[in-house]
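Note that one protein chain of the assembly has been removed; the remaining protein chains are unaltered in position.
Take a look at subunit A:
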Amino acid sequence: MTIDPDLQGRSYPAGETYSVGREAIRDFARAVKATHPAHYDVEAAAALGHRDLVAPPTFAIIVAQRADAQLIADPSAGIDFTRVVHADQRFVHHRPILAGDQLVAELHVDQVRAMGGGAMITTRAEISTVDGEPTATTTSSLLVRGEDQ
């Protein structure tokens, strides 16, 4: 498989809505060993001024990786999933993700650079509520190893 050089600049429109549930926040918080009460207890979150449970700082990866999956599953992109290595990750939060949010993500392929026999692909997911309120911008670089690497 070879990476399509015209991938850079491509966008994928928002797919299915991700509904942020309290149990999903609690499960994710437990999974990253986060113990802050604002992830588990609605009253503790309210005491900090939040209308519902607060998602951990990396929770948006669930939404971002679903958006990335659109690109990886696109046969025209030419990405072999088994050769993908996560190289870097960034989360910019425009406001905290809270239980009850209905989120959608628009995916942009910002950069494609040849690396040896493979490529480094930088994607950006613009995550917003279904009402259009910007929530988070996540940026991921995926290294797709070449056949001989």
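The definition used in the following text is that a contact is a pair of C-beta atoms (placed from the backbone, for glycine too) under 8 Å apart; a residue touches a chain by one contact, two chains touch by 3 or more; residues count from 1.
The rule is short, and it goes like this: contacts and distances are computed from a predicted model.
Visitor: One chain is missing here; what is its name in UniProt, given the choices "Cytochrome bc1 complex cytochrome b subunit", "Acetate CoA/acetoacetate CoA-transferase beta subunit", "Acyl dehydratase" or "ABC transporter permease"?
Guide: "Acyl dehydratase"
Visitor: With the full complex in mind, choose from A:V54, A:I127 or A:V144 the residue touching the hidden chain.
Guide: The single option touching the absent chain is A:V54.
Visitor: By the contact criterion defined above, which parts of subunit A meet the unshown chain? Give residue numbers in ascending order.
Guide: 24, 27-28, 30-36, 38-39, 48, 50, 54-58, 61-62, 65-66, 82, 85-93, 96, 139
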